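Dumping the structure here so I can ask a few things about it.
Of the protein chains in this complex, one is absent; all others appear in place.
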Amino acid sequence: MDRKRVAGPELSVAPLVEYPVDRKCWIPQKDHRHDASRQPEDMRPIYLKTGLINQANGSAYIELEKTKIACGVYGPRSVKRVGQGFSGHGVLNCEIKFATFSCAKRRTNVRDPQEKNLSLIISQALTPAVRLDLLPKSAIDVYITVLESDGISSCLSAAITAASAALAHAGIEMLDLVAACSASYIPTGPSITATESAGSIASSPPQIFMDADLEEEKHEQGSIVLAYMPSRNEVTHVLQSGKAEGAIISQSVEHCVEACNKIYAVMHHALLESITENKSV
Amino acid sequence: MPSLISPAERDFILKGIECNIRADGRQRPDFREVILETGVVSQTSGSARVRIAGGTDILVSVKAEIGPVQVDPETGDGADKGQIICSVECAPSASQQFEGRGADDLNNELTQMMTRILSNTSATSSSASSAAGINLSKLCIIPGQQCWILYVDALVLDYGGNLMDAIFMGTRAAIFDTRIPKTEVQDLGDGQFEFEVLDDAEDTDIVDGREDMPICITLNKIGARHIVDASPLEELCTEAKLVVAVNRSGELCGLQKGQDGGIEPSLLLEMIQFGKTIGQSLIKQLDAMIKAEADSDLGKRQRGEPIHKLGFFAQ
């Protein structure tokens, strides 16, 4: 039992949801997204702002409609732990935490394996961009809190984008900003005229939806998250899950690279804004 | 498992790879010799041991157990599906760095990667199989109540580079070796069911869809080139690594970048293509190995000869 928190019941579960029979479900169709105002290649509008946490060396807040993520950067600070030996390179520690209320199902306070794994992915995606060779014996801490999540892939990519903006805001030397983007491959059901043989479903290639939300993610066959440094033209991380043809993958990589360039512009704008704001103060 | 490399050694490896000659005489796309043996642990439902010449030694066991189905409260999904639960553990004997809690991060990374590729169920109800190809619906005993849970445990006994590929080769072989007892379901009326596990070692089910299980190819980008099946020293020189999971029909089942370097998009696509080709030919070789072993076992059994496995400590 956790004695350091106010104790609740030992076991509590979400109630079973009984949907009405005539519930209108979103059915994936070609060019028809869950959010009807978007085209398959459209991302959600991004709101990115730096400098909301005044105790942090750098911070950023990102919002993609429902997805809300805050990120704080502390450091560089000296590594206190002895016994690790001297290191000519700095270390980038990333830690992502989902708020207990951030998902449909309540999350626990303890760090679960998924959070640990996402933390590792984020640090792998950011490390190629940060000049850690200039920071011997130091560590930079990047803390990310997910306040609300609307699709895990888009959440991960937004976290990477926000963390990179926060690192830049902290004035840590980097080769480039890292923009990240996600895409889902969703099989679009056979049109009504098509015969209902299993073969026809398999033969129609899945549609690539950029920056899928939770509802779309439930239908997905696979997804990809790509982190990219636009001005260096370098992919810093790629994570694909689910089954897909090679052609779909190369197509979605191209789409993601394109989208990352757009996100890059947003990041630029947010950072420039924070500088002009500082000047006016 | 070495943790540091001198600049001279790094230079040697780097320049060698540039000239397409590696320290052990291989070329860039060459694998080391793989020794694969199935059915090595008698208490499991299926097991396999993989050894890559040069050190890496992995034991994978599959245990089929009966448990309740996991239903997603939101979508009601999963009522008619079995589960696959993966775990990877690096034994402290494999490397000094794995002592104590030293292997925790590595264990978690490998476990998560395996889980993502093996048990990531495709959300579309049209296909009941997981990304790994395994037909999860066949693992269900009573829909909404009981199912088979396959616990896939990989134990890293020795480390000689390229863990991920070896783990997946072993997992694929262990799943091929897995036999699940048949069950008999009785309908007691008004929604009540009862089932019995048939205790006949000869009459068992295989895991449906096992042929479509993917394997992983890890590509290590060193300098401007990329190699497969890196040795420990080569892994230390790796700037970026790319894990490509591919099945026999050439579909990609997972992709993940590792380590702290970047890759250009065009090179990334090239590496994916490269991994796909290598993976498909490797699957063919592995299937041949598994088949040869199964055939020889069958032949021996028919002739009434005892089957001697090389066993655990064989070299």
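Lettered A and B in written order, each chain numbered from 1.
Rule of thumb we're sticking to: a contact is a pair of C-beta atoms (placed from the backbone, for glycine too) under 8 Å apart; a residue touches a chain by one contact, two chains touch by 3 or more.
Convention: contacts and distances are computed from a predicted model.
A single chain of the complex does not appear, and UniProt lists its protein name as "Ribosomal RNA-processing protein 43", one of "TRAPP II complex", "Ribosomal RNA-processing protein 43", "RBR-type E3 ubiquitin transferase" or "Spindle pole body component". The chain we do not see here touches A in the full complex.
Contact with the chain not shown here comes from a single listed residue; of A:27, A:104, A:134 or A:272, that residue is A:104.
Contact with the undisplayed chain is limited, among A:37, A:54 or A:278, to A:54. Residues of chain A that touch the chain left out of the display are 2, 4-9, 11-20, 23, 52-56, 59, 66, 68, 70-72, 74, 95, 97, 99-104, 106, 109, 141, 143-145, 147-149.
Basically, only the chains that are shown with their structure count from here on.
Residues 13-17, 104-105, 113-114, 116-117, 120, 124, 127-129, 187, 198, 201, 217-222, 224, 228-229, 232-246, 249-250, 253-254, 257 of chain A touch chain B in their complex. Considering their complex, residues 73-75, 105, 108-109, 111-112, 116-117, 120, 122-124, 126, 131, 240, 242, 247, 250-265, 268-269, 272-273, 276 of chain B touch chain A.
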